[in-house]
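For this view, one protein chain was removed and the others were kept in their places.
We just call them A, B and C in the order they show up, numbering each chain from 1.
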Amino acid sequence: MLTEALTTSALLFVIGTFGVLVRRNAIIMFLCIELQLNAVNLALVAFSRYVGVEGQVFVFFVMTVAAAEAAVGLAIIISIFRHYRTVNVDNFNLLKW
Amino acid sequence: MNPFSALTPIVLLGLTPLVLMLVISFHRSHRLAVVISLVGMALPLALLAGTATSAAPPLAPLLIIDGYALFYIGLLSTATMVVVVLSYGFLERVPGNREEFYLLLTLATFGCAVLTASNHFISFFLGLEILSVSLYGLVAYLRTTRTALESGIKYLILAAASAAFLLFGMALIYADLGTMDFTAMTSVLAAKTREPSVLLLGGFGMVIIGAGFKLAVVPFHMWAPDVYQGAPTPVTAYLTTVSKGAMVALLLRYGQYGGLLDYDSVASVLAVIAVLSMFLGNLLALLQDNLKRLLAYSSIAHLGYLLVAVIAASREGSHAVTFYLVAYFITSLGIFGIITALSDERKEADEISDYRGLFWRRPWVSGALSLMLFSLAGIPLTAGFVGKFYVLTAGVLSDLWALVILLVVSSVIGLYYYLRIIITMYLSAPEDPSSPLSATRRFSLPEGLVLAGLTVLLIWFGIYPAPLLSAIQAAVGSLA
Amino acid sequence: MLELLWLIPAFPLAGFVALTLVGSRLSRPEVAYVGAGSVGLSAVVTLLVGLSFMAAPPAGGSFVQTLWVWVDVAGFRPAFAFHLDALSLTMIFVVTFVGFLIHLYSVEYMMEEEEGYSRFFAYMNLFVCAMLTLLLADNLMLLLLGWEGVGLCSYLLIGFFYKDEANSQAASKAFIVTRVGDTAMLMALFLLFAELGTLDIQALLERAGQQFQPGSGMATAVALLLLGGAVGKSAQLPLQTWLPDAMAGPTPVSALIHAATMVTAGVYLIARTHVLFTLAPAVLTLVAVIGTLTLLMAGFAALVQSDIKRVLAYSTISQIGYMFLALGVGAWSAALFHFMIHAFFKALLFLGAGAVIMSLHHEQDMYRMGGLRRQMPFTFWCFLIGSGALAAVPVVTAGFYSKDLIIWNAYNSEIGGVWLWAGALAGALLTSVYTFRMVFLTFYREATEWVRHLMPIHEPGPCVRIPLGVLAVLSVAAGVIELPHTMGSLTLFSGFLNTALPEYHGVHASYGTELLFELLAAAASLGGIWLVWTLVMASPGSMERIAAQPWARGLERLWFSGWGFDALYDALFVKPWLWCAKVNKDDFIDFFYRAVAFITETLHFVASMTQTGAVRWYATGIAVGAVVTVGLVIIL
Partner (left out) sequence: MSDAYLPILLIFGVSALNAVFMVALSHILNPRRPTPQKAMPYESGMIPLGDTRARFSVKFYLVAISFIVFDLEAVFLIPWAVEMRALGWSGFVAASIFVAVLTAGLVYEWKKGGLDWD
């Protein structure tokens, strides 16, 4: 059972990672990062069934942090949209080399 | 003794942004915000002296307030105070709300304090994320400037993604060891006799990714130059010093407790990362024309040097890391401070060409800047030299000969671009009187005092490092 | 009282820091108070420390004050520590006192200059600090710091009037030529640390005594390399060429750095590491030979100079040659005695010459002077006393006692012999000839047109006259602390120094011989003066007649150019070097370096390509790095 949970969460995590790599829309990229975090949450909850309650407590904190991150991230993305009229990350490359 | 009194420094650091937030709600004043954040950083510092001797037991499972944590909290909040002073002058010349900047800054430092004192994956993650989330806001603080926004979104996405990796690593280690408590980990690991499982090693690998991103070491370094360049200069100073310092402090503690450095494969990977960082950082900086970008690259290289001492990991190594860090703090804060203080409304002084002939207009400033660059390059009689010397010694004592030799070789490359900046300052000034950087901005008294203080410290620790070293020895001694 | 030792170099350092920080905002009198005052305070402290040292000598004859340890790693433990013994006490006494007098003199002398008043005093203070560090250093690391420090200050002060390019070139020449010696010394330091595992001077000398066989290759090599350093700093053969050109600096600088103190650092170095030299007898003999050759060579060169400061420069080289001779024959305290007396009278002569130059509107050519005896009687008398001491006029001057001691020891020592003695005696004759040629040309004769043009010439002010007077008294009176056997045998000075340096043992000492040799030395001195008198004063024009002879003209040209060493080195080193550089402009080694630079730059550009500025590229970098990292951690 541990293996299955781990596999599922690893799959979700990889999907999330791929999303970050291939999507261009900043909001979608952000969603994919949330997916990564939730994949870990799944793993943590599953593990804590075997090794103790710490994992579940951790999940609460991860959720909170994810929310805070989403809030700040969203705010930045809004500012960007106001300025660039786009959230396509490929358009942001003033800074390079 | 009341067990909570040991927590006082951290509680005070946490209260500071809260108080700031309430004050801002009712009365906006730039000066007041600066004063509150300075007091908020200084109060715990004053209390450190009282609590430093009492070897506090872990109060909550999450935090451990030992001499080591207190030393780093002191270091980080002092550095934050320097950044606050620099920010005042910087923010005075930008439009928009200024007070929230300090709110985010003190919040970030609170996160750093939690990181340095953390004894548990939860506090590790929470501290890191408090720091990161505040930094997103800080990096993108000038939300009408394109470059700031761009570096903000870059930092946001990449930091969040790498934090996810870190979190996954924690989950894997938790699955293998069955605990998230550092102290408990030590005993679990000690009881283990068989080969480390794939879960544990994979977890270690992912923790390295998360830490490596914050430290901006190769191959997790690519965000650094863009973010350094785009962020407001005081924030860049903060990113270089406080944010990295907290992560290094945690890495040392976790390395000590969590067995991170006990496995050869981890050490080899860290060695590869260190070598890549030293060389790539120095190579990238070689012909860079933007000073802030150049310092980002140089920072990559410096963290590579630092990793050599982390790998050495012996008691000697921890001393070396901490000393190197202090020297690097002083130097980086000084350089970014000078960049901030020289900039004016029209132009940020971040191109090397802006510094052409600076010596003939501002001999003192360019003298101080030269000293700091010398320190970065590791020239004797500066703090940077002593730091590098200790790192090399730690490497030699641990028989890391290859790393030590590569460190020396890459330092030579580094010397080139530091000298390039210094030479630029001593060239004759450009003929064109309307050159963008007239560098006529007079330093305010606090700015001048802070920069002079940093310069003095730089020389002092270069000539007379013994007191700092004994303080570090006492602090790191409590880590075991 | 001894604990005050650290203050001695600290005062000039504080003066330097204060002058650099706020010097431009201070008025000239304020600068003078800070600049001269700091050295004066340091002289007072030296006096206090010296008195308490002599009243109650510490155990073992030396006092060590460790301020702090710089770094402490794996046996490498250089400390900021001062070592006070009879040797360093003598030296710092001279440096602070003569240094203070020269600072006082400069207060007035430099007043003429339009700019750089505080810069001058800042450099001078830094110099004094570095020199004291050199002398008090407990380990070779700190000694090297002082050694390089005085070199730097010397460079800065020779090129003080940097607007004239010749001065800058003289400064560069001094720096580069002494660097040859410094390199040798640095090699000696590395060798010593590698062989003996410490840089602490006392421990080092002790270990050397145990580990090195007398006359062994290692001892000889180390002593030779140290000698190289000493020869460079002290302007001895073959590295003497920089000193005459160094006279481009302001006259007080010539007095302080290039006569009284810095150039004797080589003497100090050899005396400080005397154990190493005693272990290498061949090198010790070489020291004596170098000394003798240098004193003769410089003596001849001084005969024909027309620039008053160049005469003094060559005479400095020559007198340091005497000190080297004394060191070489094992007469350590005699060398130090001559060092002290020389510091007094040579500083006096330079300051006197400076006073003359000042009143003649920067005229340094002796042929354009003359008759100044009546115009500047005070300066004249002081200069005359200094010259008497330099020429070692018997009985009444201090120079006689110190120089005679060396001449006698050159014969009397185990290492010495007739040849060294003969050289030293000939040198004494030369000394009195060129010295009094200078005196007669400058102060006697008819006043030249230039001098008449400038009349009436005033005596300098009190700040110049006080140092002159004090130094004149010392040049006469300081000799009585060490009297030869024939004159009462007083050994205050050598007795004091013998707590730090080995005692000198003569071999042939018979009362009659010594008396005879003293009479000969006295005759050489007085004979020289008589000779010049007849040539310059009694029959004017006789010198020109001799000089007109073809053989004399060639000799004059040779001597005037300092035996043509500059031309020789130019032909031997500079030109071939430039030629090689030109020929090898595109050689293999350059190719190698250029290839390194090219590869590095290419790598820079390749690496820069990765910084595309695209978030998704960066994210990919992190992801790939993550896969590789995790993979490596698991696989390895």
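We adopt the following convention: contacts are C-beta pairs under 8 Å (C-beta built on N, C-alpha and C of every residue); 3 or more make two chains touch, one makes a residue touch a chain.
What you are looking at is a predicted structure, and each value in this text was computed from that prediction instead of being measured.
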Which displayed chains the unshown chain touches
A, B
Which of these touches the unseen chain: B:Ile24, B:Val82, B:Met247 or B:Val269?
B:Ile24
In the complete complex, the non-displayed chain touches which residues of subunit B?
18, 21-22, 24-26
Note that subunit A touches the absent chain at residues 60, 63-64, 67-68, 70-71, 74-75, 78, 82
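The definition used in the following text is that only the chains that are shown with their structure count from here on.
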Once you draw an edge for every pair of touching chains, what topology comes out, line, ring, star, complete or other?
complete
Could you let me know which interface, A-C or A-B, is made of more C-beta pairs in contact?
A-B
Whole-Å gap between the CA centroids of subunit B and subunit C:
48
Mind checking the centre-to-centre distance between subunit A and subunit B? Centres are C-alpha means, answer in whole Å.
26
Distance between the centres, which are taken as Cα means, of subunit C and subunit A, whole angstrom:
73
Spell out, as numbers or ranges, the residues of subunit C touching 2 or more other chains.
608, 611, 613, 615, 619
Which residues of subunit B are in contact with two or more other chains?
153-154, 157, 161, 165, 225-226
Subunit B residues within the subunit A interface of the complex
121-122, 125-126, 129, 132-133, 136-137, 140, 143-144, 146-147, 149-154, 156-157, 160-161, 164-165, 167-168, 170-172, 174-175, 178-181, 225-226, 229-230
Could you list, by residue number, the parts of subunit A that touch subunit C in their complex?
17, 20-22, 24, 29, 89-90, 92-97
Contacts from subunit C onto subunit B in the complex sit at residues 68-71, 73-74, 80, 600-601, 603-605, 607-608, 610-611, 613, 615, 617-619, 621-622, 624-626, 628-636
